[in-house]
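Right, I'll just put the structure down here and ask away after.
Only one protein chain is missing; all other protein chains are in place.
Up next, chain A:
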Amino acid sequence: MFTAYLKTAFFALILTAFATAQAQDNHGDVDHHEQVVADGGKVNTKEEIKSYIEHHLQDSHDFHLFSYTNDANERKHIGFPLPVMVWSSAGPKFFLSSKFHHDDNAQVLVKEGDATFFKLHSKIYELESGAAAVSYDGDHHPSNAHKVFDFSITKSVFGLLAVGLIIFLLFRSLARQYKTKSIPTGVGRVLEPLVLYVRDEIARPNIGENKYKKFMPYLLTVFFLIWISNLLGLTPFGFNITGQIAITSCLALFTFFIVQFSANKDYWKHIFWMPDVPVLMKIVLIPIELLGIFTKPFSLLIRLFANITAGHFVVMSLIALMITLKAQFGAVGSTGLSVVLTLFISVIEVLVAFLQAFIFTMLSSLFIGMAVAEHDHHEHAGTEEDDVDEVRERFI
């Protein structure tokens, strides 16, 4: 147990050292890149708040903890850079995101060999060869640049790695405990019921007693990945992992493939030649059922994405109340109102964090259960899905 504390302290120390180093680095050579904008870049107006929130909801290429404006009216960003890895026309390129100097408006051009990159709205573009500056078309899209395949360690990837590490360390320690004792102690005592919950409340009733075992690694991994990611999103680190549409689509796609590859004859028969209905209905049902294959995982990805994005949006907007309502309520009043409302919504968000992990895992196992079921479970499954939606709606 003591070594665990040591480990935590060690990681915290590294993190702090890294952040401090970067902050000093900023002081050193970044200063001349700081754009002198009105009001020192403070987020004060509604438009600024809106763009700040939108920026937060997107993935970012550096780990940004907080920003402040110093006495010299310069905007300072505290955090640390993350590695950028892009596949450009000149092959793979690696560099640290600090080269962009927190720019997100295509102001800073980074030259790496033959390729020149810039960042616009959290996306990295490659400037076409020969161009010296970015030009825009009517929709404010760059006209002389193209997006690159960007597999950088972005903030979300970093978060995912952190979550993966947390889950791995936690459950590895739980797994180790079973070698010496049959009832875990310490953190394991909390983790074991969670594993049992996923097994007995999610997987077993939906997939069936005989077949659930094969899918347990996926369901457990996804459940804890989503849950811990959601919870991490509520910390001041400002992760928004499960609010990235790419992440939720990837998760949903996994469920989709698992469902299709584990599906038995019954499942396909119900799609292409529904038993016990007239022939005409069979033909009508084919496209509907085919569409259903895709709408199920699609609902998964949209549900998780929308819930988490909305949660983050609401929490940040409520925090911003202390600025937007300052004129009406005064500094103390608006701050108090903001704190109370944010606290209230945050508590709900903690619940939503669990609920969304539960719903995703639950519906995944339900879809898997429908695919591997020996008999017709469609009606039963339908009502359960409705129930879950009802429960969700009641909470959100």
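We take it that contacts are C-beta pairs under 8 Å (C-beta built on N, C-alpha and C of every residue); 3 or more make two chains touch, one makes a residue touch a chain; residues count from 1.
Here is the rule we go by: contacts and distances are computed from a predicted model.
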Request  = Would you kindly match the missing chain to its UniProt protein name, picking from "ATP synthase subunit b", "Branched-chain amino acid ABC transporter permease LivH", "Extracellular solute-binding protein" or "RagB/SusD family nutrient uptake outer membrane protein"?
outcome  = "ATP synthase subunit b"
Inquiry  = Out of A:138, A:217, A:236 or A:278, which residue would touch the omitted chain in the full complex?
reply    = A:217
Key: Option touching the unshown chain, where A:72, A:175, A:283 or A:340 are the choices   = A:175
Remark   = Of the candidates A:245, A:271, A:293 or A:314, the residue in contact with the absent chain is A:245
Ask   = Which chain A residues would touch the chain omitted from the figure, given the whole complex?
value = 54, 57-59, 86, 123, 149-154, 156-157, 160-161, 164, 167-168, 171-172, 174-175, 178-179, 182-183, 192, 195-196, 199, 213, 216-218, 220-222, 225, 244-247, 249-251, 253-254
